[in-house]
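The block underneath contains the structure these notes are about, expressed in structure tokens.
One protein chain is absent from this view; the other protein chains keep their places.
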Amino acid sequence: MSHKWGMVVDLDRCTGCEACVVACHAENNIPTAGADQAALGRAKHWIRVERYWEGDFPDARIRFQPVLCQQCEQAPCEPVCPTYASYHTPEGLNAQIYNRCIGTRFCANACPYNVRFFNFFNPQWDMPLELQLNPDVSLRTVGVMEKCTFCTQRIKAAEIQAEAEKRDLKDGEFNPACAQSCASKALVFGDLNDPNSEVSRLERSNRGTKLLGELGTKPNVTYLERGTWEDAKNG
Amino acid sequence: MQRTAEQIEQDLLRPVFHTSKKYWVAVAFATSLFFAGVAAFCYQVYAGIGVWGINSPVFWAFDITNFVFWIGISHAGTLISAILRLTNATWRRPVTRCAEAITVFSVLIGALIPLCHIGRPWLAFWMIPYPSERRIWPNFRSPLAWDFFAIATYLTGSTIFLLLPTIPDFAAIRDTATGLRKKIYRVLALGWQGTPRQWQRLETAMHIMAIAIVPVAVSVHTIVSWDFAMTPVPMWHSTIFGPYFVAGAIFSGIAALILTMAVLRKVLRLEEYLRRIHFENLGKLLLTMSLLWFYFTFAERLTTWYGNAPPEMVVFWDSIRKNFAPLFWIMVFCNFLIPVPILGIKRLRTITGTAIASCTVVVGMWLERFLIIVPSLEHKFLPYSWGTYRPTWVEDTLMAASFGFMALLYLLFSKFVPMISVWEMKVGLQPHGGVPVATAEGEHHGLVLEGPLPTDVVE
Amino acid sequence: MPTGWPKWLLMIVAGACTWALVEIALTPHATRASGQSEYVTTGVFTTAHPTAFAAVKDFVNMHPKHPVQPIAYTHTVHLAKGLQCPFCHVGVDQGPEARIPGVTVCMSCHQVIATDRPEIKKIAAYKARGEEIPWVRVYDYSESAHVKFNHAPHIRAQVDCSNCHSDMTKQTTAERKVDMNMGFCIACHKQKQVSIDCETCHY
Partner (left out) sequence: MQRRDFIKISALSGAMATLEACRSPEQQLIRFVPEEELIPGIATWKPSVCTLCSAGCGLQVRVMQGDAEVVRRGQYGLMKMGLAKKLEGNPQHPVNLGKLCARGQAGLQVLYHPDRITHPIKRSGSRGSGEFQEITWDDALKELASRLATLQSSNSANSLAFLARPMRGQRRELIERFLKAYGAPPAVWYEPFDETVLRQANLLSFGRAALPTFDLRRADYVISFGADFLGTWNSPVAQSIGYGEMRQGRPGRRAKFVQVESRMSQTGANADEWIPCRPGTEGTLALGIAHVILSEKLAPGGPTSPAGSLEGSRAGSVIAGWSAGLPDFAPAALEKQTGVSAAVITRLAHEIAQTGSAVAIIGGAPLAHTNGLFSALAVNALESLIDTGRDQRPILGFMSEPELGDAAQSAVPLQGSLASLNGLAQAALLGQPHAPQMLLLYDANPIFSAPPGVRIREAIAKIPYIVSFGSFIDETSAQADLILPDHAPLESWLDSIPESGSFQAVANLAPPAVAPLHDTRAMPDVLLGLAHQLGGDVAKALPWTTFDALLRAAFIPLRTRGGSINKKTDDEFWSTAQEQGGWWSDAPTAHAAGAQGGGSQGAGSHAGSQPAAATSSLVPAAKHAPMAPAAPEFAGTPAEFPFHFLPYVSQAFGDGSLAHLPWMQELPDVLTTAMWSSWVEINPKTGERLGIRQGDLVEIASQQGSVRAPAVLSPGIAPDIVAMPVGQGHENFGRFATGRGANPLSILAPLAEHQTGSLAWAATRVKLARAGGPEQAKLILFAGGMRGFPHEEEPR
């Protein structure tokens, strides 16, 4: 049975701690842009914790919302790429093939979630910071679009391991860096084709929503709305 | 007082044979602009495209604005001259060539810009469908791939359309020139002898091209508009974009044409040939397009406002009330409020008048493209990821260079080819019509000038 | 260039061109991600090519066919002696990379065997200095290929080493006999009916 990787983001568990953000930087060799570039709006965070204010003092509230690539089934970023650099893998991921990318940036415009990031310069690390780079993830060069891959290198590694041991992948056997580091278990990753996996169980929750679902992009990431104390009390 | 064939030939071929100091200064200026652009591009390739002001989420800005702008300009020529030829509007004769020239050059520039704007220009050839051991073809679902083919077709088509009617003039130059020049033009003239048979062939070819080029032109700008309309971006994802862009393109095209003519008229001293009537007629056309443009803009904005979709309204208000309001209203003035009275009132529809109107339109149409692209990208669906855009000197330089390049190409062209079709003007002289070598065939080929020249031309 | 062009214009043009060239020539230099062969010591690590020339070479896929090695190692001899590849190239059947043997591996045998040969003496000298043999990489992917090749699955799938490294029994020091371009990989993958999905290798 082929896999369909998906994620559930429980907005009721998310504390906005941003451990996922740093985990992603460490795992995926995402360079730090530096103050000048960040000021120009070129900071790269494959996963970001969006936060929105509601109300005013003293009734002010904040809503946290981790946003990463939604790995849409009907992804607007895919058809627009003239070179097939952005395409749909058999396992339901929106892959970005760096070496095929010529940098038209069309996909980034088409993405309604703004989760595609462009290499405006060749990334650089002051030595010896480069020793921390993960050899399992390629280093994107200038003019190339990049994005969340659901840590495809981890998926590949797990699949190769399973193949070596002649077995199927177990649910929760591996996780993307973000889900792996999430203390409050707000991010749950797994195989949506496996009805018993935790992710598909949670996806069926009645709190489930899709981000910008009205655009018909059919994301493989599901958000679980915040609950309230009253709901819980009333059962 | 009518001019004789000799005078016409003499007047129109003068630029080819005599070069003024002013001309070289102009060339120098244009060239320096162009090479400034080349330098800026080299710097961009070396340092990374980050030296532009583009950022996340505004990934397109000046680059694509200029691209759409130049492709738009290109609709002047071909479309106009093709339609005028087909409808056999006799006043077209002095106009067509400089129109067609504009087309070819602006398409050329428009096609260059995407090559400069992509992140890895050295891989642009992947847009070309060629068999490789990788067994990967371009993605034919991508509007950019469509662009590539449409523009390639348009470029070849309009080039042919420009060169066909110059053949007899090349021949004319060949006959008068001497030395190296003669050799060159002998080649260019493709052995034109002006036999009835050749005239007939030329005629047929021009007819075919005239008919073929119109749908191509329309499709090109429709496809350009689809670069935007095909993506779920607020205010981009609209069905009106196709016709809207085509209309806008013709609009800006005519304006550019009028401007060029006004300049040529002074520089090449063609007052005798580019007369008020030409500007007046083109002015009328411009007026129509201005009204049409306003209609489209109004329709587009009204539907958005009525639809009241939250993400679209953000862009809507941002462009007409907030950050981009100044640009937006300048655009409305330039494209509508200023040109319409000038072109509408006959007394103002003078050569200067139309030239001024055209100026504002060219500016306005550039702003229109900018206002379509940037505000939408700045405000996509998730407020958290909104951004802003400021151009850098590199982008400014590249833009200036695109104009410089246009001027340069035009200047060089005017050096090698008479900017007004000599033989067509001669045709205009025939009292009972017919081609220079009097032949009955002429009548069947619409080459004949029905009746005498319009009075205001003759006066 | 037509005559009559003013001098200053020519200077502008020439200036612009040369400047552009210099700029390109000084494209930010690179080192490889740690774990890969080429390593240059500078203050900053970037993913770009060392020089414009290197970039061009990479673009047209030029590689040294037969790099000169510090030790004139002979695969022929060792393989003839019945050594198996994984004996020295440890890890080739376990993970993505194969280790290129260092002095410790060599000396584990040559402590006693053929110690009098000049090449062996060289190795011994390296060991004495506590230095590693600076082997030159033969097969490698350019940074911009973004290829992630993993030996282990291929070996499990009984792909013979010689498919990609040609017959080592006929080589002394390794030569780049096989041009490992994408077509080469695809052809084999198609023939073996395994995935040719882009992301199988490119990520």
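Each chain gets a letter, A, B and C, in the order it is written, and its residues are counted from 1.
Following the convention adopted for this analysis, a contact is a pair of C-beta atoms (placed from the backbone, for glycine too) under 8 Å apart; a residue touches a chain by one contact, two chains touch by 3 or more.
Keep in mind that what you see is a predicted model, and the values were worked out from it rather than measured.
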| item | value |
| --- | --- |
| Which displayed chains the hidden chain touches across the whole complex | A, B, C |
| For chain A, residues in touch with the removed chain | 10, 12-13, 15-19, 21-23, 25-27, 32-36, 38-39, 41, 43, 45, 48-58, 60-65, 124, 126-135, 177, 180-186, 206-214, 223-225, 227-229, 231-232, 235 |
| Touch list for chain B against the chain that is not drawn | 57, 310, 378, 381-388 |
| Absent chain, residues of chain C that touch it | 25-30, 34-44, 46, 50-51, 53-54, 70, 90-91, 94-99, 102-104, 127, 129-136, 150 |
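In this text, only the chains that are shown with their structure count from here on.
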| item | value |
| --- | --- |
| Interface with more contacting C-beta pairs, comparing A-C to A-B | A-B |
| Longest centre-to-centre distance from chain B, chain (CA-based) | C |
| Centroid spacing, where centroids are CA-atom means, of chain B and chain C in whole angstrom | 51 |
| Rounded Å distance between chain A and chain C, as computed from the means of their C-alpha atoms | 33 |
| Intercentroid distance (Cα basis), chain B paired with chain A, Å | 44 |
| Residues of chain A touching at least two other chains | 84, 100, 122, 142 |
| Sequence positions of chain C contacting 2 or more other chains | none |
| Chain B-facing residues of chain C, complex | 4-6, 9, 12-13, 16-17, 19-21, 23-24, 26-27, 59, 181-184, 186 |
| Partner chain B, residues of chain A touching it in the complex | 37, 40-42, 48, 50-52, 65, 67, 76, 79-84, 100-106, 108-110, 112-114, 117-122, 142-145, 212, 215, 217 |
| Residue ranges of chain C touching chain A (in the complex, touch as defined) | 28, 30-31, 33-36, 42-48, 143-148, 150, 152-153, 156, 195, 197-199, 202-203 |
